[in-house]
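Every protein chain except one is present and positioned as in the full complex.
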Amino acid sequence: MSKRTIIPFGPQHPVLPEPIHLDLVLEDEKVVEAIPKIGFIHRGLERLVEKKDFLDFVYVAERICGICSFIHGLTYCVALEQIMKIEVPPRSQYLRTIWSELSRIHSHLMWLGLIADAFGFESLFMHCWRLRENILDIIEETTGGRVIFGSAKIGGVRKDIAEDKLAEIVAKLGIYEREIREITNVFIKDSSVKHRLVGVGVLTKDEVYKLGAVGPTLRASGVAMDMRKLGYAAYNKINFEPIVETSGDSYSRCQVRIRELFQSIDIIRQCVSKIEEGPIEAAVTGLPNGEFFARTEQPRGEVIYYAKADGTRFLKRLRVRTPTFANLPALIKMLKGCELADVPVLVLTIDPCISCTER
Amino acid sequence: MIEEQKIIKILVGDLPKKSEEFYCGGFRLAQICCAQLDEGWELSYSFDNNFEFVSLRFFVNSIESVIPSISHIYWSSFIYENEIADLFGLKFKDIAIDYKGSFYRTQVKQPFSRPKQKKPEAK
Partner (left out) sequence: MSFFPMAKTVLKSMFKKPVTRRYPFVVRPYFKNTRGKIKVDINLCSFCGICQKKCPTAAIKVGRNEKKWRIDRLRCIACGYCVDSCPKKCLSMENEYSKPVIDRTKDIY
């Protein structure tokens, strides 16, 4: 006779980067159900639009999350530029793309380190984060901050990157690429890593689309959907294809992120070769009036910003639907039927960014 | 972004039927958003299929009205509906997993609900 026990997982747990609470209902080491609860870092940022000017709110939007911070600021600017019908100059589009891809590289390197830590491979975790320091140094040289960039602005960007600096960045990325390839080789080929990841948390193509999952979780099961194909910033001038794997387990989610890393380095090379001279900002006049849904691709998936303005300096409503919020139902489905020891690994494969989820 | 974004205005009662049409057409649920205006609450349900973005919009006048849930069609809508119920205080009927107010742990219950400026029209 198997007995049912309820074990609380979180909010404080060594493997979780941010607090989330899951009540796991267990029958003899197999998880039968998982019930999530959130609200530990709710800061009420959506109500702050009523007090802050729409121009000043970029600084708040960037600080919603520490890892995907530039793309939050970028999506807010894209939403307001579409409402106010501002044309952004092409040089700043390319600069925005370069910074977005640098964000993606550092976020995926951080995730690789965390997943190695989740199954106990601490030295691999430290090596991934050592490589991430190099990328953070590039970002600090060009924008001034390691994590919070401070360079998104409605109408363009705040800082420029000189031509020789761009060439230096490409040269450095070439050197780092060799080192990153050595480390990611371990993820792909090592037998202890494979033992923990292959066949764990399988989601079929149909299931994952109907559950509304986004990002690498969706692409690892065979659905080729990448919001960068919409063509915001300079993505409509760059050649790239969404990366898709077909198995749908944790190993393919890991592989999708590793291949996206190398694709980002390639996108930065293409941007630097195609960038044009010109101004980096456009003048902002008037007040916003209207509404728009802005969609971009963060490292974790698709983020939707809904902005509604009514002609005053304060926006009427700003709603941020972050990718981790959309991946939560997929997580609950994955956890049914797995072993208790696999729970930390599965929670980390959807790349939870709870401070985004709870704004 | 040069995509077309359609917004279709409907009534509360049409919501389950329209969501089923979208489900059969291969759309996925993108998000559910609630905005509090002076006269009431405005909800937008957004669906997406291969970059085609459509939203259903309807209006709720009083806090006592009950909105039908679509979690029997789209299972993932339960988190959005629980979040709106916890933050704004609106009521939903027949959610697949109903937390009854304990999904979002905040010290102040229903932090996003504000006292309304004008009284709503009596029906």
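Going by the order they are written in, the chains are A and B; count residues from 1 in each one.
The rule is simple: a contact is a pair of C-beta atoms (placed from the backbone, for glycine too) under 8 Å apart; a residue touches a chain by one contact, two chains touch by 3 or more.
Note that the structure is a prediction, hence the values are computed from the model and not measured.
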item: Among shown chains, those touching the left-out chain; value: A
item: Absent-chain contact - pick from A:29, A:50, A:140 or A:177; value: A:140
item: Candidate in contact with the missing chain, chosen from A:49, A:67 or A:183; value: A:183
item: Selected from A:38, A:74, A:88 or A:124 as touching the chain missing from the view; value: A:124
item: Touch list for chain A against the chain that is not drawn; value: 52, 56, 59-60, 123-124, 127, 130, 137, 140-145, 150, 158-159, 182-183, 185-186, 189-191
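The criterion applied here is as follows: only the chains that are shown with their structure count from here on.
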item: Distance from chain B to chain A - Cα centre to Cα centre, in angstrom; value: 25
item: Chain B residues within the chain A interface of the complex; value: 1-3, 5, 28-31, 33-37, 44, 46, 50-51, 53, 55, 74-76, 78-79, 97, 99, 102-106, 111-112
item: Residue numbers on chain A that touch chain B, as the complex places them; value: 35, 37-40, 42, 44, 46-47, 78, 82, 209-212, 225, 229-232, 292-295, 302, 304, 306, 308, 316-317, 319, 321, 325-326, 328-330, 358
